[in-house]
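Shown here: the complex without one of its protein chains, the others still in place.
Every chain is named by a letter (A, B and C) in the order it is written, and numbering of its residues begins at 1.
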Amino acid sequence: MEYVMCGIAGAIGVPDAAYTVSLMLKALQHRGQEAAGIVSSHDGQFLRRRGWGLVDEVFAHVNIKQELPGQSAIGHVRYQTAGKSDQKSLQEIQPFRGQSQHGHLAIAVNGNLTNYQPLRDALLQKGATLQSHSDSELFMPLVSLSRRPSSWERLAEAVLLTEGASSVLLLDDQGLHAAVDPFGFRPLVWASYQDGWLFASETSAFDIFSVAKSAAIKPGHVVTATKDLVEERCFAWSKTTRQCSFCHVYFNRPDSVVFGQSSYLVRERLGRNLAAEAPAAADLVLAVPDSSNVMALAYAQALGVPFSFGLIRSHYMGRTFITPKQEARELGVRLKLNAVRALIAGKRVVVVDDSLVRGTTARRISQMLRDAGATEVHMRLASPPVTHPCRWGIDTPKRQQLLAARVDSADMARHLGVDSLGYLSRAGLLAAMNDPNGEQHCTSCFTGIHPTEGLPKPTSFLP
Amino acid sequence: MEYVMCGIAGAIGVPDAAYTVSLMLKALQHRGQEAAGIVSSHDGQFLRRRGWGLVDEVFAHVNIKQELPGQSAIGHVRYQTAGKSDQKSLQEIQPFRGQSQHGHLAIAVNGNLTNYQPLRDALLQKGATLQSHSDSELFMPLVSLSRRPSSWERLAEAVLLTEGASSVLLLDDQGLHAAVDPFGFRPLVWASYQDGWLFASETSAFDIFSVAKSAAIKPGHVVTATKDLVEERCFAWSKTTRQCSFCHVYFNRPDSVVFGQSSYLVRERLGRNLAAEAPAAADLVLAVPDSSNVMALAYAQALGVPFSFGLIRSHYMGRTFITPKQEARELGVRLKLNAVRALIAGKRVVVVDDSLVRGTTARRISQMLRDAGATEVHMRLASPPVTHPCRWGIDTPKRQQLLAARVDSADMARHLGVDSLGYLSRAGLLAAMNDPNGEQHCTSCFTGIHPTEGLPKPTSFLP
Amino acid sequence: MEYVMCGIAGAIGVPDAAYTVSLMLKALQHRGQEAAGIVSSHDGQFLRRRGWGLVDEVFAHVNIKQELPGQSAIGHVRYQTAGKSDQKSLQEIQPFRGQSQHGHLAIAVNGNLTNYQPLRDALLQKGATLQSHSDSELFMPLVSLSRRPSSWERLAEAVLLTEGASSVLLLDDQGLHAAVDPFGFRPLVWASYQDGWLFASETSAFDIFSVAKSAAIKPGHVVTATKDLVEERCFAWSKTTRQCSFCHVYFNRPDSVVFGQSSYLVRERLGRNLAAEAPAAADLVLAVPDSSNVMALAYAQALGVPFSFGLIRSHYMGRTFITPKQEARELGVRLKLNAVRALIAGKRVVVVDDSLVRGTTARRISQMLRDAGATEVHMRLASPPVTHPCRWGIDTPKRQQLLAARVDSADMARHLGVDSLGYLSRAGLLAAMNDPNGEQHCTSCFTGIHPTEGLPKPTSFLP
Partner (left out) sequence: MEYVMCGIAGAIGVPDAAYTVSLMLKALQHRGQEAAGIVSSHDGQFLRRRGWGLVDEVFAHVNIKQELPGQSAIGHVRYQTAGKSDQKSLQEIQPFRGQSQHGHLAIAVNGNLTNYQPLRDALLQKGATLQSHSDSELFMPLVSLSRRPSSWERLAEAVLLTEGASSVLLLDDQGLHAAVDPFGFRPLVWASYQDGWLFASETSAFDIFSVAKSAAIKPGHVVTATKDLVEERCFAWSKTTRQCSFCHVYFNRPDSVVFGQSSYLVRERLGRNLAAEAPAAADLVLAVPDSSNVMALAYAQALGVPFSFGLIRSHYMGRTFITPKQEARELGVRLKLNAVRALIAGKRVVVVDDSLVRGTTARRISQMLRDAGATEVHMRLASPPVTHPCRWGIDTPKRQQLLAARVDSADMARHLGVDSLGYLSRAGLLAAMNDPNGEQHCTSCFTGIHPTEGLPKPTSFLP
């Protein structure tokens, strides 16, 4: 899947903050495997380590406690974000760091700006020098150029000057500041820990430390934490919010609570609603492990059909040496997933997947199941087919790569090589998220309707 | 778990044999993550690449098709085997390779010799020079010193001079030769592929290539494959065999067929037999993903208790940078497994695990479930408690580290912090493997009885 | 020696410009061994590779022609420059690169700013964000913030806003621009080559390409080269210049022509003038290879005393693994230099060195010669003793580390353990450079007199 997300984490007021952040980034690794970086503040210096690869790889030879000392730090794991894919310059890896009239700055962003080009032009014209091709870097000159007297105001002003999704962590000489844009596209949670505070994209990052109580940073809010105190302020307000529904469908860890809801329970309801909308007559229900496990199990239990582990996933799928690309993609599915012939041969099976994007993996799975002897292969999706790329994510497949945008819904089953195809309606999806009227969630990728079209501009509370 | 296994794979008569072997090693990665190596034969040269780490890491910067050309190759992935753990010399990594009076030799072994010391002394006295501390290396001088006229005889003679478990691949200038010792401790399978043949520890390595038909190499047999033909010969016979039961319980991939049986189906029977022997009254059944998934699901289905994914596993657990070791072990479990609070709170849960070795992870899981709000935590094991280290595996925990060897069975539940503990009997285990009389499987680690004690020496058919 | 220099090189209008620059940087390696970097401009992109170490090490695994394509490029080798020595961040390595309102920029500087702090504060206040601790980076915002309409004016304006030594290469979307400050502290030469132009710190960089004709960029001048044309402009004028005399004494390659003179011929005159001012009665003259070879030979020939290679230098002295530092320094001299006992035993020797800075190596050499059996050891220096750190070089020894600042000239011979000590006067040094009145050269490190004190501010010709 190529939905654009990133993971961010921060800690302040705890010893070895960078080490704490590194553990949270490991827990958020599913949000970005391409690169990782951490900046810590110590003794008037901002130290950074970053690199391409998994958190474990980037920090394999870094003695974090010694090389990134200090009681405050922020970090970032990167999915595919803006920038040509061959621009593998270190410059592109967050957090960004620099020295400004407001002292040291470091910034980590989960989001995407839709007004990148005009905003960039305006900042350059003011004399800014940019180091990367990342839209997130614009927060650096936005803050550097701001004349506002306090950190939280500078950050809030920067968020208000951007359009799009912005969940931002700003580390400066004063403390650690976290902001979410007024529509709340991307999750950001925080918690008290020891004598300080933690920030992360998902609550599963806090579970490592047995931190049970946490809260979402609300849309249009900024939380400012220093060594001594924490303050939450509302800098902008919108009646309607646009929290990402695809996060619950696919992106989040199921053990996370984001946007105030357990993703596990949302996914159970997705599976149950799917069973109601699109039942199937079969001998076995299979998940596509691990992303559709919860939906497939709930679907099976709702229908009373036996659930089974008929598709086995290998978890040693790192950066692979397989080339060329075509062969890599082909072999990739076979190395990642394998059907249990002894179980499947002679059975009618229904595979429940979380979503339908390009359809290529789905087609390979259906072939794999037939090779293993399945007599019928039915496919069910716990969300509507994706028909439009996410405007908030630049590397999503172009529209013509989306199966549901290319192929008539009647033809889709034939195209995927399955005996029947069913999926959840948008209403079923919204119901599962307890948002029957769709006032809080963005479903733009399923509908093509611009998420903020027709909505009033949020009200700013900045002085 | 620290049970000693390794994975071996070979190919002959196929283009880019080393590349084919590298893909099979990836599919066998679960059998060994410590090191990997491949030797290919090309144009009168034996080429080798090996290194510490996962297959992907070792071959990340190797252009396999160019650096390891040729139509025959063997490879090895290494778990923890004999040798002090700090001897991280490349010399220890298989395949071994050398030049002898019989031409080039390369050897990859899955096994452990119990007569290592006397055999080594005898070989040195004949003038042999050894490079490593690995017992598997002894196959090099065994073959080099042999006066027998053909490759298969030299390999068979070598196996007969060893005691213990030996599944061996030998590549020489004549071809690729695969042998299994007369008791058949370790699995080894083979298949025809394109114009040649494949060899591997498990059939899942063949599934990548859609090779559906394969066979086990029978105990006491050697298979000799050249570019042109393949021959299977019996070189020794034993009425009773000793195939590893722990392979089915834990070590194999569930989608593999080894020793002639589907591990998936064996595990389903383990779960069902466990339900019959040790039921539990609970609201939810949880697996410890992924190793006990199949058993836990079968257990739940047999008892009619809802199965659920209440423990979530993170699969980004490579070589980690966490130190010191104590903290690494503590955090390791939390980074690897997390309980879904929203699901578990207020419930009676039963966790089904595959086996009980040291008990440390089990204790941490029970604590994690209570922290997540479980009102009762019951634990069920799909095998008898491990009471003795495996004589065929040198790095298994010492006896005093095995929980069942230290703690009375009555005290075990208390020790693990669970409300009840139940496990499968040896009879239930054997029944699940269709070996009710225990004539084909080794259960030594559950009983402490020497696996070949009292058995007659196998009959040799060597001329 | 720890005099601060760097090497810079640029090429435009030649195929594989970055490759051409890499060869020039190799020829300039003596000017900086700490780090190296190159930026090339290709197809609207500015590409960069940089790293710590020698040019060969940094580019060992870079396919320069493929990874840094394009017909224009600039590069830098770094000596020890400003910034705490443990700040080994890649961010510190030149060329700097960024995007600005004037398009892409890349900058490489050989120089040091004496108004770093106030200039930095002023630039931050205008909203600039800085990435490094290098004073050279200030040229980035200086150019980015400039409102002037053409590249050469922006670069000239930037040089005029700085104080100190500035030989600068600026690569932008228009072309390659080279400027030298009005006092001309640091050398910068250029030449026509094929259909384009080359720029470098010394002419020896051009000799690789058999480019025989080259010219110095005159103080206060800027040369602007595009694919099609080259223009030289005077942007500032000073009657008196301050070209570095220490460059001729020590820093340059003897085969270079800089500031319009051959360093080889200057050094011959230094040796001859030294023989006239400070002769010695001895059996042999020795150089401290290779830096004083030419002076020592000229000294010997002038006095008619046999020259010899009694000190042998090993040239395999890379980054060494010797620790701790004290032992490294001690062993370093012995690994680098060795006395030829068979030649020296029983002789009166005179060692000619280029300069006297800390005196530590000199003391070890005199001891080494006595150990080898010399009956008398006389030392002669081809320049006045260094009494003051260079204001234009931040990492030179602090004043109290300079032997001539600590020890009375009468005591120096005793301190160095030599039978007599003699050195060249400032007048002798200036005469050797054909500047008897000292109007063109800086001798500040020998006198302590501020190089520009009392001089009128240069006249600017900027519109």
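Note that a residue touches a chain if its C-beta (ideal position, glycine included) is under 8 Å from a C-beta of that chain, and two chains touch if they have at least 3 such contacts.
Predicted model, so just to flag it, every value in this text is computed and none were measured.
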{"item": "Shown chains that the omitted chain touches within the full complex", "value": "B, C"}
{"item": "Sole residue of C:R50, C:R253, C:K347 or C:H378 that reaches the chain not shown, by the stated touch rule", "value": "C:R253"}
{"item": "Contact residue for the chain not shown (choose from B:S89, B:Q117, B:S409 or B:N434)", "value": "B:S89"}
{"item": "Chain C residues that touch the omitted chain in the full complex", "value": "22-23, 26-27, 29-30, 33, 54-57, 59-60, 62, 64, 204, 207-208, 210, 212, 253-255, 257, 262, 264-265, 290, 293-294, 297, 301, 306-309, 312-316, 318-322, 331, 334-335, 338-343, 371"}
{"item": "Touching residues (missing chain, whole complex) on chain B", "value": "48, 89-90, 97-101, 105, 124-131, 140-141, 144-145"}
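Quick note on the criterion: only the chains that are shown with their structure count from here on.
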{"item": "Chain at the geometric heart of the assembly (C-alpha centres)", "value": "A"}
{"item": "For chain B paired with chain C, centre-to-centre distance based on mean C-alpha positions, whole Å", "value": "62"}
{"item": "Whole-Å gap separating chain A and chain B, where each centre is the average of the chain's CA atoms", "value": "36"}
